[in-house]
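Complex shown without one protein chain; remaining protein chains in place.
Take a look at chain A:
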Amino acid sequence: MAQIRLKNVSKRWNNFIGVDNFNLDIADQEFLVLLGPSGCGKTTTMRMIAGLEDITEGEIWIGDRLVNKLEPKDRDISMVFQSYGLYPNMTVYENIRFPLKVRKVPAGQHHERVMAASKMVELDDFLQRRPAALSGGQRQRVALARAIVREPNAFLMDEPLSNLDAKLRVSTRAQIKNLHHTLKRTTIYVTHDQIEAMTLADRVVVMSKGLIQQVGTPMEIYDRPANTFVASFIGSPAMNLVHGEIHNGVFTGDHIRVDGLSTQVNGPVTLGFRAEDAVLADSNAHIEAPIYSVELLGEATMISMRVAGELVSIKVGKDYRAEIGDVVRVNIAPSACHLFDRSTGQRIATAG
């Protein structure tokens, strides 16, 4: 059983900081997702846990072992790579068996364990093929089977779905979720796709520029983003962020005026609200602006307009029809509004 603990872990290449002072406790059997844009240090963090990358500073504990100096093979983890990392000269069966073979697992167990793993990822019909004769999704399932066949203490997955097409991504995602439920192993999953993070994670770590921005359950991160970076990264579309001034609970900006907000905050702030929290109004609306564009999504319609210099999107019913240039009036419930410090971008805690 493996808790994974990272203590003040840093990675630097000369002057470049890849990961800065990373502290995190990952509980046993937890599904943890590292989320962030390219270059934020999420893959580096995972590679340090795997042992593929040296640690400049800090400590990594897996279970009760300090693994800083351990070889990857001695850390009792397995990993799934973005580009699969299969052995092209071996059949699917041999690929899955490989970890057992090189770890000198008694040969008598091999067949049974390979078949069990292949059954879990539904590869039984392809065992005699070579990776070149498989589709991307099948290849990634081979990689998954190879990772689970050894029954390690922890799984590491480095953007495993990035090379798959949209439809396959959804089904493989479900498969990974189900595998985690069945196997009950600590799983660390790296992705830049916030939907994957929301759907898979027990907890999400949002990273940017080598720093942890927020750690929390998907709902916490969605409902209470810690700063404007997280707010703009999570959700589809991302949270609308509008710059303005707040005085006595009233936020004002170009084309926008929201009242009923916290009276404890005064001065320049950034107001955030989600597209689905806005509702159309008749008069005396919080936002009153001409439409910039109309997008039909099928299940809803997205309209956007310029408010205080920013493009703001709101989600309305799928039957809503309007022309570009028409003036729209929108209300936002004060409870759905988030306030962020204008200079630091940090969330301003308000009562309620």
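One rule holds for everything that comes next: a contact is a pair of C-beta atoms (placed from the backbone, for glycine too) under 8 Å apart; a residue touches a chain by one contact, two chains touch by 3 or more; residues count from 1.
Following the convention adopted for this analysis, contacts and distances are computed from a predicted model.
Among "Cytochrome C oxidase subunit IV", "Sugar ABC transporter permease", "ATP synthase epsilon chain" or "Phosphonate C-P lyase system protein PhnK", go ahead and choose the protein name stored in UniProt for the chain not displayed.
Hidden chain identified via UniProt as "Sugar ABC transporter permease".
Which of A:Arg12, A:Lys73, A:Lys184 or A:His247 sits in contact with the chain that's absent?
The missing chain is touched by A:Lys73.
Which residue, A:Val102, A:Ala166 or A:Leu297, contacts the hidden chain when the whole complex is considered?
In the full complex, the listed residue that touches the missing chain is A:Val102.
Looking at A:Ser10, A:Ser83, A:Gln175 or A:Ser232, which makes contact with the chain not pictured?
A:Ser83
Tell me where the left-out chain touches chain A, residue by residue.
On the side of chain A, residues 50-52, 71-73, 77-79, 81-90, 98-99, 102-103, 143, 146, 150 touch the unshown chain.
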